[in-house]
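Just one protein chain is left out here, and the rest sit where they should.
Order of writing sets the chain letters: A, B and C. Residues in each chain are counted from 1.
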Amino acid sequence: MPWTRIQADDSRRPGIFRSSHAVREISYRDAIREALSQALSMDPDVFLIGEGIDDPGGVFGTTKGLREVFGSERVMDSPIAENGMTGVAIGAAVAGMRPVLIHMRVDFLPMSMDQLINHAAKWSYMTGGRVKAPLTIRAIIGRGWGSAAQHSQSLQALFAHIPGLRVLMPASPYDAKGLLLGSIASDSPTVVIEHRWLYDQKEGVPEEAYIIPAGRGTIRREGTDISIVASSYMVYEALRAADELGKKGISAEVVDLRSVFPLDEELIIASVRKTGRLIVADTGWRSCGVSAEVAAVAAEKAHAGLKAPVRRICLPPAPTPASPALEQAYYPTFQQIAAAAGEIL
Amino acid sequence: MPWTRIQADDSRRPGIFRSSHAVREISYRDAIREALSQALSMDPDVFLIGEGIDDPGGVFGTTKGLREVFGSERVMDSPIAENGMTGVAIGAAVAGMRPVLIHMRVDFLPMSMDQLINHAAKWSYMTGGRVKAPLTIRAIIGRGWGSAAQHSQSLQALFAHIPGLRVLMPASPYDAKGLLLGSIASDSPTVVIEHRWLYDQKEGVPEEAYIIPAGRGTIRREGTDISIVASSYMVYEALRAADELGKKGISAEVVDLRSVFPLDEELIIASVRKTGRLIVADTGWRSCGVSAEVAAVAAEKAHAGLKAPVRRICLPPAPTPASPALEQAYYPTFQQIAAAAGEIL
Amino acid sequence: MTDGIDKETLFRLFETMLRIRLFEDRVVRLYPGQEMKCPVHLCIGQEAIAAGVCLHLKKEDYIFSTHRSHGHCIAKGMGLRPLAAELYGRSTGCSRGRGGSMHLTDPENGIPGTTAIVGGCIPIAVGAALSAQMKRNGRIAVAFFGDGAVEEGTFHEGLNYASLRRLPVIFVCENNFYATNSPQKARQPEVNIADRAAGYGMPGVAGDGNDVMFVHDSCREAVERARSGGGPTLLEFRTYRWKAHVGPDSDIAAGCRPAAEYEEWVRRCPLELCGQRLIKEKALTEDDIDRLTGSIEAEIDDAVEFAMNSPFPQQSEILDHVY
Partner (left out) sequence: MTDGIDKETLFRLFETMLRIRLFEDRVVRLYPGQEMKCPVHLCIGQEAIAAGVCLHLKKEDYIFSTHRSHGHCIAKGMGLRPLAAELYGRSTGCSRGRGGSMHLTDPENGIPGTTAIVGGCIPIAVGAALSAQMKRNGRIAVAFFGDGAVEEGTFHEGLNYASLRRLPVIFVCENNFYATNSPQKARQPEVNIADRAAGYGMPGVAGDGNDVMFVHDSCREAVERARSGGGPTLLEFRTYRWKAHVGPDSDIAAGCRPAAEYEEWVRRCPLELCGQRLIKEKALTEDDIDRLTGSIEAEIDDAVEFAMNSPFPQQSEILDHVY
């Protein structure tokens, strides 16, 4: 098991991006490709599979060139059969492989909820821990250009409800590499959700393989007046909101969840206790969403510290509209976050 | 449309069960069968479909005898093909029928999440409201007898996350009939989740057809010291907990959500403002669950009134164990609710 | 005329194909303007199937389709105005701007909606056929889908149920040999898609999807079977997409598909095949085609102008139509 030889990095790096691990800046896209390439190099049991992942585009560039290096035996195209192929990946995993199953959009995962929820998530438990299903699922979310109701969802909450799964949402290149390698190394099924709008983001990323374990958030910016807890692309909106608020003399702390299941409750609680105010910004819907869970954790475990009502910044309770005019109303931005902060300060 | 002729009953009846509508007491099971039978009688576009629904058992008695009365053209057996048959039901619905699709266990619905989430929930929106999918899905949850990980889940949160769906969880016979008729009458896809342990509960239920609209909870017991918000079977555990607490001089208010999506936020907020304390008891898991949503609503909209941390009573974050010894640790009861109340009073 | 197709029919088929082609050619030209802000999956090269199938259908018959549905909707009778307006995200669009190119609707013309989930429309079409059977209203339903959809469980579940209940539905597989850039042989064993019909106890027919007369002929029988209670049919029409999977550009230079393959199919353009035949049979002259082209172009001009002059939905309407 080469996986035990990789160094675990569980630092909760403060500060904004691009600041640390200075050697070399690469994009979120390249960080993902590097993680996949290193995993394939290190462990012959790792393979990638997904619809069209070996095509010239290479899943927005994240798998580009890997088939040429590792062969089509380990970087495999797939039929359009999401539930079945999830089952195939589970079967390979319980028989000793470490598959990485790649979906161009998270919207196709509802097709595979049976294999994910009833099988992958439960295999270890149902076998009394005797058989593990070390499966990584990459799924992509995004925003805009009229992708409409079926090509634009942000369904992390559906997975984050299910014990037995882990759900990661890297916001930075550094995290994208470390969380993805961590999930491939882990013996449990993990869903890694990437945001298309982050692929061009750059940051210092170590060349060697490293692992960020699930369940650890990080402080992106320290602050004292209000906590903005966010994940994935919403971390950027939160940072912009913090800039805006800073101009008004308000000091916002930005917490990046990185892992939405399990949650880093300690980090959330500590931040809320410090600032006394909480905004949660999520890429998904509100009802029973990740934002609900974060708010609930605060209400349960940081109640005494909460000086004001919690605010949630989420998608409105509607499917995604195609029209650009409606998309503008649909997607929350830093302005809404800043405005919400104004309401509770 | 016979549906417009049914009287809507949106009373939020206080008090415990068996107290009102006194004429005739029937069981939750019979209330469901009566609703189905009346819907079939009133509207030729209504039909029932599901795996084995016409067999001698008749879905725990809830469809028993209906095929004999309405014929196998309207009370139909189905192949074992949950996603496909959900699609068939949607297709029938958009072409003018009002199907009721019945699942013996909610655990089989992950098979059909694609048709439910990507199609049923979005059809009205994607067509700009020009075409509706009036589909009712009945799904059953339960407890015990080693049903284990794949036959025991309580997955309401997965549906309650999705705009375009409605999710109802009747706790009483009166509600079972009214909510089911309401969902058949509605033009939107609705998931009605029934609890097996409630089938023998009896209550006064009017003979005529009536409708309880989605989004309205009800106060099951008035109280002043603490609010216990629950749904489905957990309403009974909440009422027993309230009895226990009453013996110690603590006055608990029990709120039955009835509709978990949309939530009756007004009712929750009013209760929390009155009592200042909140326990949420749900049949499902915690993370991103219905209990998270209720707690988040309180933290957002009743913050000023909250005198203590919120507590959630849910399943532990594990799949369901088969062993009776572990089942005992798995399912929360009124004791845990009462103990949680003790902690925050 | 030969093959049992009269000139009148052939002309109508040609006209429909031309309307589809010219409309999508216009999309190709307009798209770079970046005002049509939604992904477009063009069916240029595949028009014969939409035309050949839909000519058999009555207004009240149902069609269901996919991400690549412009052609099917035009052939089924959708006006170009609401179609163009939908692509431009306007409130006058056929789906009031909520759907975009992938979700077109026209219930008055038997288009209850289209879905961009591969295989998603198959069981839904079966359900519409179930409704028709129960209501005894004589309607039939058609599901259009690609070769990729054949791999989805919905294909299997849909065909099984349709056959079991002998439902009035026709499964029309447009086999263009690719799902995005993935060739059929990377996704399916070497079995003709039409031959899968036998496993469901229903007839299957395969053939040239660029020959509109073949499409029309082979579909006639399926329609008769469906209308007369004979149950479903699986039709596999082989064809080729000229443009990239999504968007107005070619993907050949990018190495997505072999250039020689592409060129061979372009030589077999469905409009050329049909047009040449009409000319040979003296049912049409080059001039007629020009005139027809002119009048359709004018129709498209009007549709685009209508769209551009139409209002966008209001932001305040964001929660409308959810339920």
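The rule is short, and it goes like this: a contact is a pair of C-beta atoms (placed from the backbone, for glycine too) under 8 Å apart; a residue touches a chain by one contact, two chains touch by 3 or more.
Computed from a predicted model, the values in this text were never measured in an experiment.
Peer 1: Out of all the chains shown, which come into contact with the hidden one?
Peer 2: Per the touch rule above, the missing chain touches A, B, C.
Peer 1: Using the definition of touch stated at the top, determine which of A:E34, A:D54, A:D114 or A:E300 touches the missing chain.
Peer 2: A:D114
Peer 1: Could you tell me which of A:V69, A:V131 or A:A339 touches the chain that is not displayed?
Peer 2: For the chain that is not drawn, the touching residue is A:V131.
Peer 1: Just checking the interface: what residues of chain B touch the absent partner chain?
Peer 2: Residues 51-52, 55-57, 77-84, 107-108, 111, 145-151, 316-319, 321-326, 328-330 of chain B touch the chain absent from view.
Peer 1: At which residues does chain A meet the chain that is not included here?
Peer 2: On the chain A side, contact with the omitted chain comes from 47, 73, 79, 81, 83-97, 99, 114-115, 118-119, 123-131, 163-164, 166, 187-188.
Peer 1: Mind listing the chain C residues that contact the chain we can't see here?
Peer 2: Missing-chain contacts on chain C: residues 151-157, 160, 163-164, 187-191, 195-196, 198-202.
In this text, only the chains that are shown with their structure count from here on.
Peer 1: Could you find the chain whose CA centre sits the greatest distance from that of chain B?
Peer 2: C
Peer 1: How far is the middle of chain A from the middle of chain B, if each middle is the mean of its Cα atoms, in Å?
Peer 2: Roughly 31 Å, centre to centre.
Peer 1: Using the touch definition from the top, which residues of chain B touch two or more other chains?
Peer 2: In chain B, the residues touching two or more other chains are 83, 114, 118, 125-126, 163-164.
Peer 1: Do you know which chain C residues sit against two or more other chains?
Peer 2: Within chain C, the residues that touch at least two other chains are 93, 95, 97-99, 103, 115, 117, 153, 322.
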